[in-house]
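The complex is shown incomplete by one protein chain, all other protein chains being positioned as in the whole.
In this document, chain identifiers A, B and C correspond to the written order of the chains, with residue numbering beginning at 1 in each.
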Amino acid sequence: MARSISYREAINEALAQEMERDPAVVVLGEDNAGGAGAPGEDDAWGGVLGVTKGLYHRFPDRVLDTPISESAFIGAAVGAATRGLRPVAELMFIDFMGVCFDQIFNQAAKFRYMFGGKAVTPVVIRAMYGAGLRAAAQHSQAMYPVFTSVPGLKVVLPSSAYEAKGLMIQAIRDDDPVIFCEHKAMYDTVGEVPQESYTIPFGEANVVREGGDATVVALGRMVSVAEEAADELAQAGVQCEIVDPRTTSPLDADTILESVEQTGRLVVVDEAGPRCGLAADISALVAREAFGALQAPIGTVTAPHTPVPFSPSLEDLYIPDAQQVAAAVKSVVDWKR
Amino acid sequence: MARSISYREAINEALAQEMERDPAVVVLGEDNAGGAGAPGEDDAWGGVLGVTKGLYHRFPDRVLDTPISESAFIGAAVGAATRGLRPVAELMFIDFMGVCFDQIFNQAAKFRYMFGGKAVTPVVIRAMYGAGLRAAAQHSQAMYPVFTSVPGLKVVLPSSAYEAKGLMIQAIRDDDPVIFCEHKAMYDTVGEVPQESYTIPFGEANVVREGGDATVVALGRMVSVAEEAADELAQAGVQCEIVDPRTTSPLDADTILESVEQTGRLVVVDEAGPRCGLAADISALVAREAFGALQAPIGTVTAPHTPVPFSPSLEDLYIPDAQQVAAAVKSVVDWKR
Amino acid sequence: MHDKALLRAYRTMRTIREFEERLHSEFATGDIPGFVHLYAGEEASATGVCAHLDDHRDTIASTHRGHGHCIAKNVDVKAMMAEIYGRTTGSCHGKGGSMHIADLSKGMLGANGIVGGGPPLICGAALAAKLRGEGGVAVAFFGDGGSNQGTTLESLNLATVWNLPAVFIAENNGYAEATAATWSVGGGSIAARAAAFGMPGRTVDGFDFFAVHEAAAEAVERARNGGGPTLIEVQLTRYYGHFEGDQQTYRAGEVQQARNELDCLKRFRDRVTGDGTLTAAQLDQIDAEVARLIDDAVAEAKAAPLPTRADLETDVYIQY
Partner (left out) sequence: MHDKALLRAYRTMRTIREFEERLHSEFATGDIPGFVHLYAGEEASATGVCAHLDDHRDTIASTHRGHGHCIAKNVDVKAMMAEIYGRTTGSCHGKGGSMHIADLSKGMLGANGIVGGGPPLICGAALAAKLRGEGGVAVAFFGDGGSNQGTTLESLNLATVWNLPAVFIAENNGYAEATAATWSVGGGSIAARAAAFGMPGRTVDGFDFFAVHEAAAEAVERARNGGGPTLIEVQLTRYYGHFEGDQQTYRAGEVQQARNELDCLKRFRDRVTGDGTLTAAQLDQIDAEVARLIDDAVAEAKAAPLPTRADLETDVYIQY
């Protein structure tokens, strides 16, 4: 049965259903219950933006608050995963990866390879990314390209409440380490979500909309921005095919390439920056594998190569918007040799 | 006067000359002198592979050993840079960035922007990268794409002893934070290096060799691999133009684009991995900005999407070699629609 | 302390309080963007410590809860307010916001959005001061939560090993977000961690300006004279939530009690008027001046221009 629930609730429901199903699933992070040791309410926060709210009361032994020690508790999640648990650890803002990245990229990501295929590390690391909340330079970044570059990690970017639930359940059941990136400006976005448990496989892009004039690959929150642009373009007679990769690692190259084979034109839309990001990554894929089909330069719409500015007037300019996407699509569609 | 000295000696000489010239330059890192508090020789190590050897005796107050606390001492270098010093801090293996990345990407890189243009942070962070020494998965990585993706950082990849000296002097004099990436398998590579002080500007690529059939952009140690491939290809009548960007941030887009405008073909050779790396980044640049000139798919030669394997037999396969480069060039040159 | 110093200290504490109380009410109107962490209740700490520091040679690094430290280190209050409103007239031209207010010209190395971000930087500022040889010191402020962060702990050790002119001020307000310090600080005492890293440590009552002032005097003096670092745990209470919007259901009645019985401003006033050092009228006048300053700061901030597209990509690099 599908109801309308929010992106936040979808993730919460996925966690609850998996904790119910599998006693190995534990949830941990700063204030994931909230109020540890404090005189007032238990489960006072349920995470800084309320995503894990309510889990503590249902599973008191399996929802753990932590001191502010990301290396220790993210590392603990990794270590616990090698020893039979399936931890879901919250890094809170993805920007905090800088104080604990070693445990993610040198430990979790490499165990299986370094240990000759003998380790299993089913850890999920939840992290909030993205601009829009006026949270400034250290609380607004879209760092998933860094994780995507690391062999051994899987990276998930749900673009709706429906995607969030199915991808989270898959992430928990997946035996490899997964970085689960939640756009914090989407938590209140509502969508149809089945009550029942379901999974969305990794590495299978979603063709959000079909269209023959240009392929638009859009990531995370940019999917809805691309849709807005596509609506606008449709009125001008340009039909976009919108592809949401869902996971940047593994990346569903086939779906992207097939789409470009048909449209001959590509624009990649990403909230991360222009250098060594996903827009570059997907452009390169297509320039290498589908060059013969390409009829125009590959357009990219990304944030600029700057930190995220605080002031609302600047932050709004920082985030790619539908106008920029529409302009980029027009420019590749209109391109002539 | 130019003499033949090694890549290691070239960096050492640059440090010594700048310390001589400017009392604000300090050098710090684990065992950068070596033997702190120990009963034997002072300056016992001069860094784990001897790059800073001898500086301590000349500048005893300005060469500091550190405890194993990368966050604290890399952060200290950053803080000191905001307060009038020009520290050159050694991270040792670039793989160790995971325990101190925050001080680099959230602090040093962002001060100027976050503080409205009022901070100056002239810190240089030296780090050894690259495979070839059988140092395994946590001591062999080529992590510069991650740094390149960060607005506010500059990233340098010297490809010879000559480049190393001039780029290091520039790095020290530069007022922005610089990540100086030394390929550890090149320390004994010898080349002609002027004794005098000189700088090589950032963001100006070096056209290592001219040729009309294909552009090969190669980074760091891959420049010599590309040259080897070009020699081979020349015998088969294929002339490569080899471009060494020298710095990945800023990237000299103009030189790369001009070359591709002439050759119509591009192969990017990088020791880093295929996902969100420099090969992708440069491919995307060209697919966006020089599509009209492109006559073939953009070839990339990178390490595979795996951790660096330990066994010599595997590590040798992991590192891109001249055969792979030659094959990639041939394939773009022979490509037909 | 001289009268002038006392008046200055009172003015600083009152300015912080007024700044924060006003932000609290302005935030409720929805006009203030982003995350705002108020320092109200903790004024005696920033003020008692920074009273010993000068703008030129001494550096501080702060936290997400940085307004009080900025004000105590003489950052311009109007520029701070404008920054929090995201205006071009702000300390950071609107690019930083509440969590990144800085003024290097005042030796204020920034509020910091990263818990534990400041202490390593302060080791560097202290190193620079040491090599310059002018007796400068550097001070890191961090919270009880921040005292569990590896970057902070490493910095304590490095400061000892390098014998740095550094002072570490652990502001223990009992909570990190909703988590109690009694739970998160293994061993229970932040001050006791000093010994583990080879430096003196002590605990002071953060409602008592004079206690903080005295403890800081000793630590700053030691640092200036080459005696190395000190860790001071200041015990205090934050009057508002972790950030504006926090429902604070995890708390008991401690705030009301602190406000009524322990408040640093009240206590300061009682002491200096009680012993006849200052008059109530002198303090009332400061209160009035500060209220006007904050009124003006808010009014000017609201009237100031927002940055525009031309500002978006500037100041990433000095030269690129």
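Going forward, contacts are C-beta pairs under 8 Å (C-beta built on N, C-alpha and C of every residue); 3 or more make two chains touch, one makes a residue touch a chain.
Because the structure is predicted, anything quoted here is derived from the model rather than measured.
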Visible contact partners (per top-of-document touch definition) of the missing chain: A, B, C
Absent-chain contact - pick from A:12, A:32, A:66 or A:324: A:66
Listed residues B:145, B:307 or B:320, member touching the removed chain: B:307
Touch with the omitted chain, as defined above, among A:102, A:213, A:227 or A:281: A:102
Residue of A:130, A:152, A:166 or A:264 in touch with the missing chain, whole complex considered: A:152
Absent-chain interface as seen on chain B, which is shown: 30-31, 34-41, 44-45, 48, 65, 67-72, 95-96, 98-99, 133-139, 304-307, 309-314, 317-318
Where the missing chain touches chain A, by residue: 26, 61-62, 64, 66-67, 69, 71-85, 87, 102-103, 106-107, 111-120, 151-152, 154, 174-176, 203, 250
Residue ranges of chain C at the interface with the undisplayed chain: 148-151, 153-154, 156-161, 183-188, 192-193, 195-199
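Note that only the chains that are shown with their structure count from here on.
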Topology of the chain contact graph, where touching chains are joined (line, ring, star, complete, other): complete
Far-end chain from chain A, centres as C-alpha averages: C
Centre-of-Cα separation between chain C and chain B, whole angstrom: 39
For chain A paired with chain B, centre-to-centre distance based on mean C-alpha positions, whole Å: 30
Junction residues of chain C - those touching two or more other chains: 92, 94-96, 100, 112-114, 150-151, 316
Per-residue multi-chain contacts in chain A, two or more chains: 71, 95-96, 98-99, 136-138, 304-307, 309-310
